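Missing here: one protein chain of the complex. Every other protein chain is in place.
Then we have subunit A:
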Amino acid sequence: MSVRVGHTAEKASFPILAHDILQDDQTRRNVRHATDVIRNKRALRVEEMPDWQDLRTAGHAIKTHTLLHLPHYLEMFERNCVAAGGQVHWARDADEANAIAIRLINAAAKQQANAHPEVIKVKSETAGTHVPLRPEVIKVKTMTSDEIGMNAALEKNNITPWETDLADMIVQMGHDEPSHIVVPALHKNRHQVRELFLENMKLTELGTEAEDLTQAARHYLRKKFLEVGIGVSGANFAIAETGGVVVVESEGNGRMCVTMPKTLITLVGIEKVIPKFDDLEVFLQLLPRSATGERMNPYNSIWTGTTANDGPAEFHVILLDNGRTRMMANVRERETLNCIRCGACLNACPVYRETGGHAYGSIYSGPIGAILSPQLNGMKHSRSLPYASSLCGACYEVCPVKINIPETLIHLRGKIVAADQNSITGKFSQESMGMKMAAHLFEHPRQYEAAQRMARTGQGIFEKDGKLVNLPGMAGGWTQFRDLRALPEQTFREWWKKNRANGQKGGDA
């Protein structure tokens, strides 16, 4: 098994990555601006819904039911997709999914080249030399393909992927990584995007307005849509009852990508299946309002199998596990798979709003990334992420499918601590020793009171003008950025004993 989540295996921990980003004022301004805009729009579109809480409950219920009967619904999806003319492939992990995609792309490219030899011939002549068949694919709306590192795998196999979602294209042009689940290039502003377009589209001039940039992108991408015969897409939902697949988007580039190519390959995480077409009633209300603050997405594409002389002649679905099945056993972990990737928790999160997505070292960032990334890869990587939260609860409040993210963060912290207790370094770490000492004191009130007195006496060496400075160890993290009052002359219990305790029972030990 080679379960992989982007580049999490090579990334530094959250505090280290966050340190760098906190110095980057431009990125922080971009992130703050973008999250503010989306957050406010979402609030507006949620407030107008009288049944929003009922919708959330329904979304949670549908997802819970589906996940409890996942094999049933996945097989139902497969049957109905195949019956409608699609082909379904099952991938256990990243490598399997990439291998399937590469095999399908190569086969389709060969078939298309045989059908249209003149295309290859023209290409060879323009280049002046013999050009080996180098297949190209247009891609859209597939964060899951970033999860499995598909682009790198394709390039390694001489296949050129072209991202066609505007933001994904910007990320690809900048050899960058997505920093937001819905708005992958959120960390870039208009001027930075313009620079990338000038360079990558080989333009000599380009205006600075948003309209200029979208016109340039449109011109550039139109050519790809017309020329490239193979598409790779993601899916927001896969409908078991009909075998249909759903992509929602704002630009229409997704619609192009799933209708223009002769061959379409759709990569779907197994948790994206929903039982019935009617279930979209709930999700198509929850998703757009949560994700972009729109009442409805401008483009909702639903396609089922293939149709003669209309759209792709060949349609493949790759159903991806990549660590998901492992999350099914525990109810708290399973709930994470409710996620419909709306990104509302990112925009609401005060931590994300300071750091943006790159600090998480995973394509899944923000609160949902902090629980999804470590779970997908079996708690091997992204272990600092469950701690990248103040547990303020803003994420849970906005989650359209009611994932209790704070509770899950605490659950994962528990798993990390439990695992650490089994290693020498973990068991005797400063934190572990401190926590065990504190627990011991809390269990023995007399010793706890003695410790309070000792701390008061011992603080002298750190005390300066009524405050404590340069505290050692973990407490140093506090005094590095904030002041801390010296301990008061008496604790509450000492005051109580002196002033009120007459006749009351004393402390036991």
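Just so we're on the same page, a residue touches a chain if its C-beta (ideal position, glycine included) is under 8 Å from a C-beta of that chain, and two chains touch if they have at least 3 such contacts; residues count from 1.
Basically, contacts and distances are computed from a predicted model.
Peer 1: For the complex's missing chain, which UniProt name, "Stage V sporulation protein AD", "Ferrous iron transport protein A", "Putative ABC transporter, ATP-binding protein" or "Fe-S oxidoreductase"?
Peer 2: Protein name of the absent chain (UniProt record): "Fe-S oxidoreductase".
Peer 1: Using the touch definition from the top, which of A:Trp52, A:Trp90, A:Tyr299 or A:Tyr448 touches the missing chain?
Peer 2: A:Tyr448
Peer 1: Among A:Gln111, A:Gln192, A:Thr325 or A:Thr491, which one touches the chain that has been omitted from the display?
Peer 2: A:Thr491
Peer 1: Taking the full complex into account, find the residue in A:Leu133, A:Leu391 or A:Ala450 that is in contact with the omitted chain.
Peer 2: A:Leu391
Peer 1: Would you write out the residues of subunit A that touch the absent chain, in ascending order?
Peer 2: Residues touching the hidden chain, for subunit A, are 14-15, 18-19, 22, 350-351, 354-355, 359, 386-394, 396-397, 407, 410, 412-418, 431, 435-436, 438-439, 441-443, 445, 448, 452, 455, 465-467, 474-478, 480-485, 487-497, 500-501, 504-508.
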